[in-house]
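The complex appears here minus one protein chain, its other protein chains still in place.
Each chain carries a letter (A and B) given by its place in the written order, and its residues are counted from 1.
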Amino acid sequence: MQHFFKVLVFSLLMIGFFAGFSNFGIPEIKPAPPPVQEQLDLDAITPERFIALGEKLFNGKGTCTLCHNAVGGRAPLLNQTAAIAGDRLVEARYQGSAGDAQGYLVESLLEPSAYVVAGFGKAGSADTVSPMPSVTAGSIGLSEVEISAVVAYLQDLAGLEVTVAIPNTAEAEASEPDTQAKGARVALASAEEVITRFACTTCHKLAGEGGELGPDLSHIGAIRDAAYLRRAILDPAADIAAGYPPVMPPTYATEIYAGELELLVQHLAALQ
Amino acid sequence: MRGLLARCVALHPGFARWRWALSGLVALALAAFVLGAPGEVQAGASDNAIEATQPVAGGLAPAVIAPPELTAADYPSITGVNSRVTVWLVAQLHLWFAAFVLAVPIFVFIIEAIGMKTRDKRYDDMAYEFIKISITAYSLTAILGGLLLFSLIVLYPHLFSYLSRVFGESMFYYALLFFAESAALYLYYYGWQWLQGGFRKWLHLTLGLVLNAVGTTLMFLANGWVTFMMSPAGLDPAGLFAGDTWAAMHNYLWNPINLHRFIANIAYGGSIVGAYAAFRFLSATRPEERAHYDWMGYNANFIAILALLPLPFAGYYLAAEIYAYSQQMGITLMGGIFAWLFIIQAVLIGTLFLSANYYLWCGMGRSDGAVRYNRYIKYLAIAIIGSFLVWFTPHTLVLTNEELKALGGPYHKYLGPLGIMPAKNTAVNVMILFTALSFLFYRRSNRIATVAWVKAGNAAQLALYTAGIANLLFLGIYHGYFTNTVYKVAASIPQVMTTLLIIVVSITLDSVMYRGAREVAPLNWGRVPNRAQYALFLLAVAFTWLMGLMGYIRSGIRQHWHVTDVFRDASPDAYTPTLGYAANVVSMGTVLFMALVIFVFWLSQVSSRKTPNAGFWKAH
Partner (left out) sequence: MMNNAPLLFVITLVACALLFLGLDMAVMKLNGLTLLYHP
């Protein structure tokens, strides 16, 4: 029984030591709270506030500084990127399709592998594939407006004039329909309702009616299958139809309900 | 099959009776399969709440499962109960017991086989005593598993509902396998004395194999659910699950976790039975008893160390795979506040290595020939403590600017260069090598080699270790300080291979050298100081605490996600707690676990006690 208590005291002492070291032996740091999904007040936005928003995204939600920092050497520093972006467009190793420096910056966020800075590629890829994660998906999940804000911040950081168009309320609404109602709205019951709601015909022709910014979808089922169409809606950048600019918002994946997506895809695939 | 059956019947007439019971069991299991056809299980587990907020396709496409978007109101709360701490503690206690219960049959199986090979009954008795301890722990594991299930259903209904829809089938098979596990375990344990000698012993060993196969499958299934939450697979880009359970199960981190847990369980199980032996040794009164439990404690420690040596490599593989899965998750793991957690881990693993070595050094007192090696011990101690200090040195600890300010700078002023990963890798490898050397000395302590080339053999051993350590230092220093990240990471592989190669070659060489060696004198089992038993206790406590800590980080790197990047945790507890807080929860869990384990140890003693009760029962 004496040994029983000795062992007990010994064990408690050791556990106490481990706990004590964890509490007092290392600096106490309070981890940052989970990011809050904020609403942008685009009515009152000014260029300064837009740049400040970009800086906040750059250091926070965008998690850019995890790798783009002076300490780890995991990714290039971005202080001057906006200034030298124009030079990169003419380099032989540039694989993208941007026309100017600003386009390059947007593209570098969406398609990081279009230009990989020497020494920062994925191991074994000879600097042709970037290890950078998608900034529009998952926990980063930047919207189109937020990407513009980051680009504005990068331009300001390099000491350049900000050329990114600052969105007004009308544009923002077009690109992010009803973020507030997300999760609460009633699912749409037909493909036609889905097409109306997501305003597909703003850019695409359907049954001969609609815009010309994107490919004509009137007989899309004849050349594309359901799997392709599904991917084209969820990840528009995956494959851009020849001759069209890569402008389709990548945000539908987070807005369209699964059932609606299937309705839409089956409807389009049937358009022979 | 028929032949085997006939042979069984011939060997043991009673088997004919068993056959009917067996066919009954098989029929029951088949009926369960037919009734619980996968489709029905999924339908039964579907949850209306999810469908109301996030409708899934009806009719047109196969049923897809969408991760629900929750708000804080979707999490039930019970007054006075902290949901996160409750689930955390229950899950951790379940895991500790499960690790113990799964590990014991693995080395019991091996010890039994050794006993059969050597025909030394001591091994068989020890194996039986080990499995006896785990029997009571087995029912505690099941009880805690049930408690975990209920706490998840009550406190996190949407999460559990989502997971059970994704993994419906596998959860059903998991429950079924539990029957097989229990049957195999009870037959193995209760049949131990019955199935002795010749064919029966082989039958018993086969039962042990079945028990281990079922147990390991159970763990792999549960690992699939856990790793799905870390690195979800089988989902389309929008996060919808289309119904391929195997893809979800076979996700990116499944096998790294399977390997890491399998090895760690063995080390853990060894340390717990070591604590049992130490406890019995301390309370033993008769010399034979002390000798027996000393021997048992030595073997338990041996098992724990054998499994501990490859563990850092399995852990490194897991961490590398986490980086490969998501660089973001990798940096969350190794940078920011979690980086300090690895400093705590270093303290714990340093404790493990030191106490295991200390136990070996104390154990050399059993031999009269150990004096020849005593003078080397202090150098071993210096090398191990030195490596520990390098490993313990913190590196950059930066994640956000706020944290940077809180720390006053990214690098430690003077010790910064020692904090980088290559330095730590080198230190761990050196520490492992010196532990192997401790073991080598222990093995030699009671023996005198009789081969003619003893001097040559010793020179070769010395050269092997010297060249190997030089190679470790070259790889660590050159690639650690003069190259880039890709080289730093790549150089760790030849380091690991060097260490493993040295251990294998030197132990092989030594066993050849000491073939036919004569003993100095019979080993004095039981001649070991009491403080060596406290080293065994420290091993068990440190292991338990360390497992709790690493469980916290494994779960914690998901941050505010139930399922990484797919299913957000909207509960009030979605934030990452401070390390101090986590350490306190882990400590609380360790105290609870140790209390339960001591109870289990005590129970296994009680069954053999008898109280004279003359006069209580009426005379016939």
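The working rule: a residue touches a chain if its C-beta (ideal position, glycine included) is under 8 Å from a C-beta of that chain, and two chains touch if they have at least 3 such contacts.
All of these numbers come straight from a predicted model, not from anything done at the bench.
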{"item": "Which residue of B:387, B:471 or B:571 touches the chain not shown here", "value": "B:471"}
{"item": "Options B:157, B:494 or B:580, residue touching the unrepresented chain", "value": "B:494"}
{"item": "Candidates B:450, B:484, B:508 or B:530 - the one touching the absent chain", "value": "B:484"}
{"item": "Contacts of chain B with the absent chain, listed as residue ranges", "value": "452-453, 455-456, 458-460, 462-464, 466-468, 470-471, 475, 479, 482-484, 486-487, 490-491, 493-494, 497-498, 501"}
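To be clear about the criterion, only the chains that are shown with their structure count from here on.
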{"item": "For the chain B and chain A complex, residues of the former touching the latter", "value": "53-58, 60-61, 64, 66, 69, 236-238, 240, 278-279, 282-283, 326-328, 331, 335-337, 340, 343-344, 347-348, 396, 398-403, 406-407, 410, 484-486, 534, 537-538, 541-542, 545, 559-561, 564-566, 569, 574-580, 582-584, 586-587, 590-591, 594, 598"}
{"item": "Chain A to chain B touching residues, read off their complex", "value": "3-4, 6-8, 10-12, 14-16, 18-19, 21-24, 26-35, 59-60, 63, 65-67, 69, 71-74, 119, 123, 131, 133, 137-140, 182-183, 187, 230-231, 234-235, 253-254, 256-259, 261-263, 266"}
